[in-house]
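Pasting in a structure now, in structure tokens, and then I'll have a few things to ask.
As you look at this complex, bear in mind that one protein chain is not there, while each of the others sits in place.
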Amino acid sequence: MIADILVLACLAVGTFFNALGIVGLLRFPDVYTRMHATTKMTTFGSVFTALAVIIYGGASYLGSTDPQYVILSVHTLIAAVALAFTNALGSHAIARGAHRSGIKPTPAVVDRLEEVQP
Amino acid sequence: MIGYFSPVALILVALVCLAMVRLVLGPTPADRAVAVDTVNTLIVAVLILLGVVYRQIIFIDVAIVYALLSFVSTLFIAKYIGGEL
Partner (left out) sequence: MIAFFVTFLLVFCIYLLLTAGSGTIGFWSASELIAGAGLSIVVAGITRKFLCRSNNYRMANPLRLLLIPIYLLGPFLVEVTKANVDVAGRVITGRIRPGIIRVSSDLKTDLGIFILANSITLTPGTITVDIDEKTHDLFIHNINIAPGDEQKATVPARELFSIANIPAWIRRIAE
């Protein structure tokens, strides 16, 4: 019963943040601000959906003692860790490439990188 | 409990379709790269959920490999955008 509520809560949080990430991707004005929405919020949301699967696997293992559910949890944990690391690195690479190709942050208060790297 | 997972997977697929709008509209190549990166993240989440719905652990192994390969492709797209390739 408690596991039921936890799984539902994790899925709700994950879906909410994923949806807001997509809204931010469609709504924000330039590349860098869009990247804020997608990187942070879809990573957080996807890790929470994975967490729901991990909790489901643990609860099902306690109910039935089928080792298949432990394998499910461990593999999902590995997938979530890989996702969190690769997303941060990938968005950093895209930001660097975008600035090198000459895309300026259009509504910007200050741009210290432009002074160093023409 | 298993009935919760398939509606969430459906919602995430709808979100992938919304991200495709930015992929088509995006004024610069970097916008499109960001949209592709987002789609990849969501696909990994959908694969994990489908692995539970269909009771196939192989889906989650596919998700791990997909996450790592999409990371490599994102790095190469970023290098190409930055003019270093």
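We just call them A and B in the order they show up, numbering each chain from 1.
Note that a contact is a pair of C-beta atoms (placed from the backbone, for glycine too) under 8 Å apart; a residue touches a chain by one contact, two chains touch by 3 or more.
Everything quoted here is computed from the prediction, not taken from an experiment.
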The complex has one chain that is not drawn here; which of the drawn chains does it touch?
-> A
Contact set of chain A toward the excluded chain (per top definition) | 17, 20-21, 23-24, 27-28, 30, 32-33, 35-37, 39-41, 43-44, 67-68, 70-71, 74-75, 78, 84-85, 88-89, 91-92, 95-96, 99, 105, 107-114, 116-117
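FYI, only the chains that are shown with their structure count from here on.
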Please report how many Å separate the Cα centroid of chain A from that of chain B, as a whole number.
-> 10
Contact set on chain B toward chain A in their complex = 1-2, 4-5, 8, 11-12, 15, 18-19, 21-22, 28-31, 33-35, 37-38, 41-42, 44-45, 48-49, 51-52, 57, 60-61, 63-64, 67-68, 70-71, 74-75, 77-84
Give every residue of chain A touching chain B within the complex, in rising order.
-> 3-4, 7-8, 11, 14-15, 18-19, 21-22, 25-26, 31, 34-35, 38, 42-43, 45-46, 49-50, 52-53, 56, 59-60, 68, 71-72, 75-76, 78-79, 82-83, 86-87, 89-91, 93-94, 96-101, 103
